[in-house]
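Each chain you see keeps its place in the complex, though not every chain is here.
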Amino acid sequence: MDDLLDGLGLVDGHCHGVVGGPLDADAFAMLSTEASVPAPPGVSYLDGPIGSAIRRWCAPVLDLPVHTPVADYLARRAELGAERACRLLLRAARLTDLLVDTGIRGPADRWLDGDGLAAAAGARVTEVVRLEAVAERVAASGVTAAGFAPAFAAALTDATSAAVAVKSVLAYRHGFDIDPSRPSAQEVTVSAGGWLRSGTARLTDPVLLRHLLWCAVDAGLPIQLHTGFGDRDLALPRADPSLLRRWYEQAEPSGVPIVLLHCYPFHRQAGWLAQVYPNVYVDVGLTLGNVGAQATTVLGEFFELAPFGKILYSSDAFGLAELFLVGASQFRWALTHLLSAWLAAGAVSAADAEHLTRAVGTDNARRVYRLRTA
Amino acid sequence: MDDLLDGLGLVDGHCHGVVGGPLDADAFAMLSTEASVPAPPGVSYLDGPIGSAIRRWCAPVLDLPVHTPVADYLARRAELGAERACRLLLRAARLTDLLVDTGIRGPADRWLDGDGLAAAAGARVTEVVRLEAVAERVAASGVTAAGFAPAFAAALTDATSAAVAVKSVLAYRHGFDIDPSRPSAQEVTVSAGGWLRSGTARLTDPVLLRHLLWCAVDAGLPIQLHTGFGDRDLALPRADPSLLRRWYEQAEPSGVPIVLLHCYPFHRQAGWLAQVYPNVYVDVGLTLGNVGAQATTVLGEFFELAPFGKILYSSDAFGLAELFLVGASQFRWALTHLLSAWLAAGAVSAADAEHLTRAVGTDNARRVYRLRTA
């Protein structure tokens, strides 16, 4: 198992760009957490699961002992230069493909999310288009209420010309407690008018949000959905993906794959959805990188109800090259650990374990996103 | 521990009939899953937790190596003949009693759920009466609105004359977010009128659904409740058994046991209910058979808050003889594994482990359902 996973180049099915330039300690800490304000006195965001994982997996790549203290790690990172450190970290993740959500960009002046990221990582970069970002660009362009729907359709076609998937952040903008049916053209126009008149850049109108989902179904690309935890800009109970079952059902005839990202702490609910809806898939996303030493436990729970052909890997890395490596390393470690325990217990055969590893690490993503072979 | 559980004949407290005749590969796959439509290209329902469990536990019973590939397993099953294979699989489960929900029957021409099942399994079969099925038979018989309540009461008395429990599928028909109080006679008549006029065979009216629950309380037999996951015909968030606490409370004076089946992913909520409501019990149901190599993890979670006298075993097997054996084997394996770990950690004594095994495997069910001794 160890050897197989060591040699297997992973598809990182959902990630973001990285800051390619220097970062001070505070900026580094803030990029490591889902928190949006500094920690209170006596608390450090790097003194926790994510910090432990960074020190565990990244320190050796920068020629430091495993579990090197954070300050020493940051000093070494600066000494090497951010560019070289990023390159070392990204390459150590051994990724063949990065599917990059370009709808949100980082705080720094040297943001890499296209060719620069591909070069640094030594991997193919393809794009995931964030639906709400496209809609907000259309709104900002000065469209009329009646013109919104056709302008969005055109903008989406344009934006996805080279994309492998689209993504919805409905969980952040409203929550999944929504009427999932396709809105009428008139409803869209009325809602677009309300939004445009409001002068608000941010799209939160539920009619328009579901209009975007249905445009995505029409576009035919796989749809990634943020589900479960993330930053504090969401109501966690409303990010339970099982709340959206009627949409999975209505979208089923299209055959478009719907990939539930992150899922935690609703990953068991997500596994059930992946068993009973042929068009629903689950992706470990942000979860494994965040849960530190508990990664094996949590990964095991993803494997309780979902068919093995329905589980995908991604890191949801954002900003720090470290998070690409942490995600991949946590996944490789947790899966190896889990399958070793299953083998020892006689629950699967060695051939099953190898098949499952390839499926989850690369084959499922290649099939769902129609990626070229590595 | 191993020896004790190997020798202990289990009570399967909730199951269904089996197809006693031949099954092709597609039909077998569909009976193995909670999904109701075929898997998409590249995905197989048997390439997952349930398939691994079938290959693990059932292949050796058909004289094949453990983890034999599915195609070889199905070939061998056909070679032996479905009838013989079923008999071998059912007997290997070592069950003393099967409590069979007769309210739903399978797709095949040779459906065994009474004497034929008992003979094949070498076990006693007793009946669990599905409340909604009785009500739907009454409605189909041409009753008036005012006549519904007495006709249902009579039909329930008749249907339960030899039954050991009744069952409600309120989770499928409405969800547990319901006013749990006993409806008035007038409310029942009004709702019955509405249902009968609708021409719909399926009962989903919330007033009538809770009327059925209260008739069940009056009947005095233990009441099994489908809770948690199942097929996609339910809203998972509304199948959380903790939503129904007011009904447990109102039904408490009757002393009628209420058995929460399946529960996952709300089995921790269910364990709490079993601790704080004297009339509430939890049954692992469909869960252990479905979660493959994770069975020990999940079973452990059932044991977090519930008193040991409140936990029961069942398989919820439906259609495939394999599922009776998978349920029983997963339970035996997971419980052995769990208790071995507890013993090794000093958390329980050997005598405790033996007591707990007998309680959960057979004694609790015999007491709750008033079964004759094995």
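The chains carry the letters A and B, assigned in the order they are written, with residues numbered from 1 in each.
One rule holds for everything that comes next: contacts are C-beta pairs under 8 Å (C-beta built on N, C-alpha and C of every residue); 3 or more make two chains touch, one makes a residue touch a chain.
Values in this document were obtained by computation on a predicted structure and should not be read as measured data.
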Given 2 placed chains, full-complex copy number: 3
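Definition applied: only the chains that are shown with their structure count from here on.
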Angular offset of chain A relative to chain B [C-alpha, multiple of 5 degrees]: 120
Centroid spacing, where centroids are CA-atom means, of chain A and chain B in whole angstrom: 37
Of chain B, residues touching chain A in the complex: 33-45, 47-49, 52-53, 56, 66-67, 229, 231-232, 235-237, 264-265, 290-294, 297-298, 337
Sites on chain A touched by chain B in the complex: 240, 242-243, 245, 249, 252, 255, 257, 268-269, 272, 275-279, 297, 300-301, 303-310, 341-342, 345-349, 351-352, 355, 364, 367
